[in-house]
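Note that one protein chain is taken out, while the other chains of the complex remain in position.
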Amino acid sequence: MLRHINQFASPKNFYALSCKLVHYFGGACLLLFVAGVFGGLLFSPPDYQQGESVRIIYVHVPSAWMSLFVYIVMAGAGTIGLIWRIKIMDVIARSSAPLGASFTFLALATGSLWGKPMWGAWWVWDARLTSELILLFLYLGYIALQSAIEDPRMAARAGAILALIGIINIPIIHFSVEWWSTLHQGPTVSKLDAPSIHIDMLIPLLLMALAYMCYFISAVLMRARCDLLALERNSAWVGELIGERSR
Amino acid sequence: MNRKRRNVVFAVCFIVAGMTIATTLALKAFRENLLYFYSPSQVQAGKAPQSRPFRIGGLVEEKSVVRNPDNLTVQFVLTDTMQTVTVVYDGILPDLFREGKGVVANGKLRSDGVFEAFEVLAKHDENYMPPEVADALAAANKPITVNSVVKPE
Amino acid sequence: MKSNLLDVFMTILKRDLSLGLSRSSEIANPLIFFFIVVMIFPFALGPESNLLQRIMPGVIWIAVLLSATLSLDMMFRSDFEDGSLELMLLSRYPMTLLIMAKITAHWLLTGAPLILASIFLGVLLNLPVESLLYLFITMMLGTPVLSMVGSAVMALTVGLRGGGVLLALLILPLYIPVLIFSIAAIDNAILGLPITGEIYILGALLVLAITLAPFATSTSLRIRFG
Amino acid sequence: MKSNLLDVFMTILKRDLSLGLSRSSEIANPLIFFFIVVMIFPFALGPESNLLQRIMPGVIWIAVLLSATLSLDMMFRSDFEDGSLELMLLSRYPMTLLIMAKITAHWLLTGAPLILASIFLGVLLNLPVESLLYLFITMMLGTPVLSMVGSAVMALTVGLRGGGVLLALLILPLYIPVLIFSIAAIDNAILGLPITGEIYILGALLVLAITLAPFATSTSLRIRFG
Amino acid sequence: MYENTSAVLEAVRLKCVRGERLIFENVGFQLCSGEVLQIDGPNGSGKTSLLRILCGLAVAEEGEVNWKGRSINDDLAEYVREVNYIGHNNGIKSELTPLENLVVARSLMSSNREFSLMEALAQMNLSDIADIPVRKLSSGQCRRVALSRLLISQARLWILDEPFTTLDDNGRHLVQDLIATHARKGGNAVIVTHESLNLPEVILNKLTL
Amino acid sequence: MYENTSAVLEAVRLKCVRGERLIFENVGFQLCSGEVLQIDGPNGSGKTSLLRILCGLAVAEEGEVNWKGRSINDDLAEYVREVNYIGHNNGIKSELTPLENLVVARSLMSSNREFSLMEALAQMNLSDIADIPVRKLSSGQCRRVALSRLLISQARLWILDEPFTTLDDNGRHLVQDLIATHARKGGNAVIVTHESLNLPEVILNKLTL
Partner (left out) sequence: MLPEIQEFFHMGGYAFYVWSSYGLCFIVLVLNIIIPLCREKVIIRSIAIQVHRKQQK
């Protein structure tokens, strides 16, 4: 079984597969983005309280969700790589980090841009915002650690440990609005009972969320491909691949 | 092998015990209040600091907002449906500042019990809907679901 | 076997303590760094005593944080460089045990003196008695967490170039919760508010660190050598 | 001979720059440390914006000081450990020349980015424009002094155990004048008072450092090897 | 105690990759009780890497190492008790004296009580300087302190990486005698060195990388 | 160019004290142009200390070192141009590649232009790894990088502290050839090593501490 997975996850096969997947997900991502942005900017109604500024929701919420999701992916892939020694997983974990950092940055930036007109402040030190900022630091620390350790295998394993230590932060971010009285609002969509958002706004929001997800998958695969090429530059299959291409 | 297994069992027990204690403590902590802001009830009960700035949160009472026509000074009453606190503020209010909606004010308690704010933040709820729907709901006299600011003790 | 474990714990503890004491600069330096950081603030901010009183507990905690971070270096670096760590990894005792001994030694050599120094400075700076008391309590709960989280992260970065600053970068975000809750506790205490919540959280962090740090550290060390 | 001197200056400068750039963490880490130290203050002191505005220029300067100190380590330590310093001492060029090249490289790798980062953070934290302007000017004058004084002290402590903190200890008192005058300049500028006096003093310190640091450094190095 | 015919230490088709470069592959050997293996080879051929794999500090890309018929990774903790590794680095603290260093080393390993620590130091010609911090010793003296761990260890397998560097002639003889005695008692040793070993009455295998 | 009879390098009644201990005293020798001096002695006898005195990094307690008849302390800067010292430490940066290391080394010393740097590396068998950061090299490979400084230097006096450590046989031959060639051209070398040197057609003096 394990051998089977390993073979499937051999760098060569993965490279070929990822080339295809990038195309599919890239295409889907583009379509969804167009639909979501048009839906969000043109077709969705303004909010009864927030007016037009509510349109920031279509970029803020997906970014924020992805910032958490990517961290889980990073820690999960890292752990799998750590335990079963699957190279591909290490590469995926490592390539997720810059994307996760970008999403976190976007969540912080769009949140601030939304907070200024709505709350009246760019920034407050409440639990949600603070823990999200710590998430950004965690991503940056992970990236710094990766670049500081030479040996890729060792870097991947060390990174996995760091990611696992930091994962405590994820539930804190998610539940902070319930545990503490924050300025940030409580859950809207992710409530278990009916979401308290009108369907006309929910649809573009979900479209955008899907678009972000497809974007993440294709972007992470692209990065992983680069890393793989660099890692395996001396192996036979890379030589053949490049040799064919340059001819 | 035996010794190895014993070590593993020992380690697992250790970790499980530790995690249990830690979560118990954390849960206990959440039952206490780790406040980002105080409610009017707490302020009236004297639980808020007297000499230094703190945050207070609640709903703006209907029809309590008084604007000074000469300058930007505003006065309004904050409530958590049990107790109230009067707030004065000199500055531009955020867009979401409405009567009946939640705000968080940052400032000091004066000796006369009036809260002098140097910052007013609007706390909004988690409901999103088009204005027409909100009007329709209002017409049907359905309350828009509970506002999360109000957590009476 | 049991007494043997205790024996080796004590040997390592003694070794690290006597190493620390023999290079006395290793204890003295974080302390002096701490004093300097705290003393720099009146210079930088001018002698407005209200302002200083207001921010000093925070500044003291930050200084403790920074100097604890700097002193972490001594926990593993020299052992890594001269090959002693390999020896420990190849020893007949579980690495976690040796690491607990090293963490204890580190706390005794840096955490404890820093607590005393903070109290001393607090008295010098005329902080109110509650501040001092809760400074002490939060530090008793907080500084061991610093040593433990520090050891786990240190194990990851030991032997890397630019390790000192990389370490600071990785570790400070993990320290921030300790800092926030400690300072909240002190502030509330001064105002006569209840602080049980913060103290519980600090306690939870401490227990969590005690449970996880030795394992995280030994795993990281194995990885660094792998 | 002249062009030869320039040649060797450029070689060493290039060497140190490419060393710094090749381990990119050595530039990035002090910067991130700097950011974190500055960001920690709002955590520790609470969100009172007046208070923060008041102390932020000072905090930024202190953070620059601390991260410049930490980054000094990279100036000589690795050269000491791998024997490159002996090679330089035995080279056919005057040691002072090589040291000037090393100091220049160090400033380019740490001082300059820190200045940019301070300005950036200042903008983020809504500092008034005069603060920013004088933050910039004082840093342009002050950070080279830090690199130079740092190199002299570093040369004395290189290779000693616990060097990092010992260094901080020796160096921070020397930095304090720079700090005091810079902050005085900024404060005065905000209040609209004349600041030529402070700027002159900072200039004088800079010139003094340029004149003395290379000689002090090379003498200290010779002593460390003697 | 152990049959001489069955291999105690066995390496099977080891492969080592560092960074992206293949260092060696298909390396294997067998050592029976009482045998010594000398590893030689040009610089950079992977001798140090091989030793680190043998003592469990690093993991081979492929292949495995067996100790008494079981893979060492089955119970690494058990295996390392039987190993005494002295690498390029001496593993001694420069602030402590040779004696203090040995105290710590003994508490970490399965030691034999045959020797008192002072006797061990005396045998390495270090008794004069047993109380001087190691930092003040010459490179050869430091190497001797590290090697005196051999005297107090009960480990059955010695793994030595260039043990003779910076030793003088007297030191070389001493260490060779130690190895020979250890082997004659049924122990094993894996030694990287470019010099020719002189171990009377001992089966010496050679492996060239 | 220089008369063979007058000593180029001369040490007179040197005395060395480290800490409080007397390491050696009354050590002296003379080297004429083209002669090589091998220093040997038990561990801790002060060989490294002597070398550091000879190249001006340390100062002797008593006695003096003369170069071409003048004390080296008269004009240390002038003297060190003629010296090429390779100590226990390699003096190479582990982040740079061997080639980059040599570029820096050449700019610091009086180099001869006989060899291009790549040729020098090739002669030390390093051309394959000329572009790999030194940190990824084995100990012997690092030693070779340091020793390749000998090839590009114009210095007349080579001072080498245990140059053969961790070198393989091929490396030992290479370095001995280098020394012999240097001496035959009239250069001098002072070498600490426990091995016997094989330098055809060269006058080899020995000093035992």
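By letter and in written order, the chains are A, B, C, D, E and F; residue numbering begins at 1 in each of them.
The rule we apply is simple: contacts are C-beta pairs under 8 Å (C-beta built on N, C-alpha and C of every residue); 3 or more make two chains touch, one makes a residue touch a chain.
Model, not experiment: these values are computed from the prediction.
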**Prompt:** Which one touches the absent chain: A:A75, A:M89, A:L106 or A:V177?
**Reply:** A:L106
**Request:** From the listed residues A:R55, A:H184 or A:H198, report the one that touches the chain absent from this view.
**Result:** A:R55
**Request:** For the chain that got dropped from the picture, name the residues of subunit A it touches.
**Result:** 37, 41-42, 46, 51-53, 55-56, 59-60, 63, 98-99, 102, 105-106, 109-110, 113-114, 116-117, 215, 219, 222-223, 225-226, 229-230, 233, 238-239, 242-243, 245-246
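Here is the rule we go by: only the chains that are shown with their structure count from here on.
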**Fill in**
Going from subunit D to subunit E via touching chains takes a minimum number of steps equal to 2
**Prompt:** Over half of the interface residue numbers used by both subunit C and subunit D, so same, or under half, so different?
**Reply:** same
**Request:** Sort the chain pairs by how many C-beta pairs are in contact and tell me the top one.
**Result:** C-D
**Request:** Give, as an integer number of Å, the spacing between the C-alpha centres of subunit F and subunit B.
**Result:** 75
**Request:** Calculate how many whole Å lie between the centre of subunit A and the centre of subunit E, each centre taken as the average of the chain's C-alpha atoms.
**Result:** 48
**Item:** Length of the line joining the C-alpha centres of subunit B and subunit D, rounded to whole Å
**Value:** 45
**Prompt:** Considering subunit C alone, which of its residues make contact with at least two other chains?
**Reply:** 23, 54, 78, 94, 160-162, 166, 169, 172-173, 176, 180, 208, 212, 226
**Set of subunit F residues in contact with two or more other chains** = 88, 95, 136
**Prompt:** Touching subunit D in the complex: which residues of subunit A?
**Reply:** 124-125, 130, 133, 137, 140, 144, 147-148
**Asked** Any idea which subunit F residues touch subunit D in the complex?
**Response** 55-59, 77, 80-81, 83, 85, 87-96, 100, 103-105, 107-110, 133
**Complete:** Seen from subunit B, its contact residues with subunit A in the complex are 30, 34-37, 57, 92-98, 101, 104, 119-135, 145, 148, 151
